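Notes to accompany the following structure.
Removed: one protein chain of the complex. Kept in place: all other protein chains.
On to subunit A.
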Amino acid sequence: MAHPVGVVRWTGASRVGPPLLLVVVVALAAGPFVVAPQQLFGLVNLFAYVMLAVTWNLLAGYGGMVSVGQQASIGLGAYAVAYLAQTVGLNGFLALPVAAVMAGVVAVPVSFLAFRLVGGYFAIGTWVVAEVFRLLTVQWDAVGAGSGTSITSLSGYDRDVRLALTYWVALAAAAVVVVGSVLLVRSRFGLGLAAVRDDPVAAASTGVGVTTAKRVVFVLAAAGAGLAGGVLALGSLRVQPDSVYSVQWTAFMVFMVVIGGVGTIEGPIVGAVVFFVLQQTLAHYGATYLIVLGVVAIAMVLLAPRGLWGLLAGSRGTTLFPVGYRAVLGRRS
């Protein structure tokens, strides 16, 4: 007869993730000393993809909210950095956290609007919000209206120094987002959020504040996407409304999360790396690149609906991070 010994969070596999993450971040931090500047630029984009995938996964995979409008926050974050750096005169790198907070703050009233809708209506509603933001930006002359604006205030830095700084800031931002998402999913809040995703009615009946949980994750995901948008702006030093508010970002986020494994910590990171590699490899083939992405996504959904990480983790849902709970059962002595 099995006898309960206790509940544990750290298992063999879940001890691997935190030190592995630390090693990877430290190794990546050496990037500017070993990698050519052009590749550094690519890696800045990779870090932004990781942030986008991780935050969209929080929203859809843990919160059950399939948003098609995260580009609203990407655009806000990018424009906030550009505006703060160019017009307000704040250092571009310091503007980044401010941009993330701004994207989060704006998401609060948006959530009251969006939460009136559910399912497919919610998805389309968030897209409409993003389009409204784009149209408002296009009217705003201070940030270059329809043609966008450049961030020139960072030209005081030597080019290589600026690139290295951008790289480190982007890496730090991605690390904060990944660690933050692990802590969030691991917390009491994360447990309640997963309950809300699986069954909101049962979640409420077990004491979980459903709307509050959804609102908190909606705002945090917006802040994360805003941070990613700011990083993209710092990387390219150019912000254009049609590019930062493009719905294509959502397609990329869905791709990364589905390929990697929705509702897992590791999946979106794996998905972001796969997406980045595909993008780098296929960049010269024009539209063919998007066709390949589409075919890969369809094949994954049909053959491995739990994503690449789902394949690796197996049916037991092994995770490298201590986010779950396991009962340890022994024998009665």
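Everything below uses one rule, namely that a residue touches a chain if its C-beta (ideal position, glycine included) is under 8 Å from a C-beta of that chain, and two chains touch if they have at least 3 such contacts; residues count from 1.
Definition applied: contacts and distances are computed from a predicted model.
Entry comment: the absent subunit's protein name, as recorded by UniProt, is "ABC transporter ATP-binding protein", drawn from "Cytochrome c oxidase subunit 1", "ABC transporter ATP-binding protein", "Polar amino acid transport system permease protein" or "Cysteine desulfurase".
Only one residue in the set A:160, A:199 or A:242 touches the chain that does not appear here, and it is A:199.
Annotation: of A:109, A:156, A:207 or A:314, A:207 touches the absent chain (contact as defined above). Although one chain is not displayed, its contacts with subunit A can still be listed: residues 2, 4, 6-7, 188, 191-192, 194-195, 197-199, 201-210, 263, 317, 324-327, 329.
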